[in-house]
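Only a single protein chain was left out; the remaining protein chains are all shown in position.
Which chain is which? They are A and B, in the order written, and residues in each are numbered from 1.
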Amino acid sequence: MFILQHQDLDVLISALKSRGYRVVGPTLRDDTVVYDDLNSAADLPIGCTDDLERGHYRLRRSESGTYFGTTVGPHSWKKYLFPPRVKLFSIQKRGRVLELEAEDPQQRPEQFAFFGVRPCELAAIALQDKVFMGKNFADRTYTALRRGVFIVAVNCTRSGGTCFCDSMGTGPKAEDGFDLALTEVEADGRHFFVVDVGTPRGTEVMNDVPRTKAGQSDIELARKLVSKAKAGMKRSVTQEGLRQFIAGNLESGYWDEVSRRCLLCANCTLVCPTCFCSTVEDTTDLSGEHAERWRRWDSCFTMEFAKVTGGNFRPSPRARYRQWLTHKFSSWIDQFGVAGCVGCGRCITWCPVGIDITAELEALRGHGARAET
Amino acid sequence: MVKSDLTEVLCKHPFVGDLQEQYLKLLVGCAKNVHFHDGGYLCHEGEAADLFFLIRNGRVAIEIHAGHKGKQRIQTIGPGEVLGWSWLIFPYRWHFDGCAVSEVSALALDGKCLRTKCDKDHDFGYEMLKRLANVFQSRMEATRLQLLDVYGSHKGR
Partner (left out) sequence: MKHTAVAEADVLVDPMIPQMMSIKKIVWETDDTFTIQLESAAFANAGFSFLPGQFNMLYVFGMGEAAISISSDPAKPATLTHTIHRVGTVTNELSQMKRGDIIGLRGPFGSSWPIEKANGLDVCIVAGGIGLAPLRPVIYSLFRRRRDYGRLLLLYGARSPLDLLYRVELEEWSKLYDVEVLVTVDRSDSTWKGYIGVVPNLLSYIKLDARATVAMVCGPEVMMQYTIAEILRRGIPQDQIYLSMERNMKCAVGFCGHCQYGPKFICKDGPVFALPQISSLFEKKEL
């Protein structure tokens, strides 16, 4: 482990840029922390902290000058690995002949370096890896974008208002899946990062960055801060038996209650770092001789999602809310061996009516218990 | 057909089921073996429903005259099934034409005689109504499924 002085964080970014990486990470825009290109460490949300609650997000100045004092914003890294709009192919019609030109995902010019990945987000990336690079077919677009991504993770030293990564087993400390993991420490007038190296590639990059070997006391300081984040978590999900419980309560009256509040706005699916539903769009130009097929994000909350000619398999709001929650905490486990939620809390923060899935799961449990008596 | 043979044939038909010995004898006494050729009619709408049929082989189509649409066949009654319940339900008249659409062999039961016996012996009446209720139920379920017109707007496959 190394110690990186805060002023040298910029050197790390430069080291990545000089190796040809396109460095992206948290930055400020419209009073929100979003993911975008980072030119230097100055682009990070320095001195900011955030207040997150159900349906509530505010940034404010903090007393300290931390680089990673915020937690999560509405963006997730799926913005880069699973882009909202991707062209799959185009076709030119010449008479009866159709000439297809497939987009070659390998052609993508940039190699990403994700700078500031939270442990819950590492888990989310791993989940989407399972979806898109699984057994049957690997999605070429995702695979090409994912390969070689350099990950600089950031351990959380404070818990966001809506976080529950601890009970989902995904944080607040990064265990693996990173090249480098930073823990920001501000104490006794000192401001530095404890750097954990995860791969030989990480070691190689660090060779170009001023660093000293981390002493036991500094490592301990970092560990204590992360524990504080863990202890500060206000929400949790009891995972034990949840999968079977949900599967056995698909017709509970609870779903009617929650769907009365849900606006079906799809915000939760848009901000969720693991949601992977998409659709395909076929378009032509005015000449009618050029067609394209695009993949774009979709959401199970939309009316069209389960539509087929002549009907709809899931027309009611009740069924659509149920689909999302049961997929996230139950079906996902059947499909991929692990729950689809990483406890990042975004859906709670960005729900306009403040639906809190941790509370909803408790409500479902309570409803089931009542029904049995 | 000899009475003992008739009993055997009757017993094989699902309508009879586990009917007690004495009631089975009643039925046998009112039963006779009948045969219809393809195109022959077992019953006509409006006629007195003095008989009902336990189909053994073949198919009988229930025909209803639907005004300008002409003769519509809405259901066929096949082997093991029952044609006719109006013998036990006022005003004891057939509500459709029953046309054999293949060679049909059946047991014709004297419904007029049996309904008198039902009035006299309510236990026997209950056994008959129980069986007819089964017929209503399965006919109703089938009709409902037909009404759903499931093949109507099917997704492309």
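Here, a residue touches a chain if its C-beta (ideal position, glycine included) is under 8 Å from a C-beta of that chain, and two chains touch if they have at least 3 such contacts.
Keep in mind it's a predicted model, so treat the numbers as computed, not measured.
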| request: Sort through B:Asn33, B:Gln75 or B:Asn134 and give me the one touching the missing partner chain. | output: B:Gln75
| request: Could you tell me which of A:Ala231, A:Leu263 or A:Val280 touches the chain that is not displayed? | output: A:Val280
| note | Checked against the full complex, the residue among A:Gly20, A:Gly169, A:Pro315 or A:Gly366 that touches the missing chain is A:Pro315
| query | Quick one: which of A:Ala187, A:Leu250 or A:Met303 touches the chain that's been left out? | reply | A:Leu250
| query | When the complex is taken as a whole, what residues of chain B touch the one chain not shown? | reply | 38, 59, 61-63, 70-76, 78-81, 101-102, 138, 141-142, 145-146, 148-157
| query | What residue numbers in chain A mark contact with the hidden partner chain? | reply | 88-89, 91, 93, 96-98, 100, 102, 131-132, 134, 136-137, 139-140, 247, 250-251, 276-280, 282-284, 288, 291, 295, 298, 300, 305-310, 313-316, 318-319, 323, 326-327, 330-332, 334-335
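In the analysis below, only the chains that are shown with their structure count from here on.
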| query | How many angstrom between the C-alpha centroids of chain B and chain A? | reply | 66
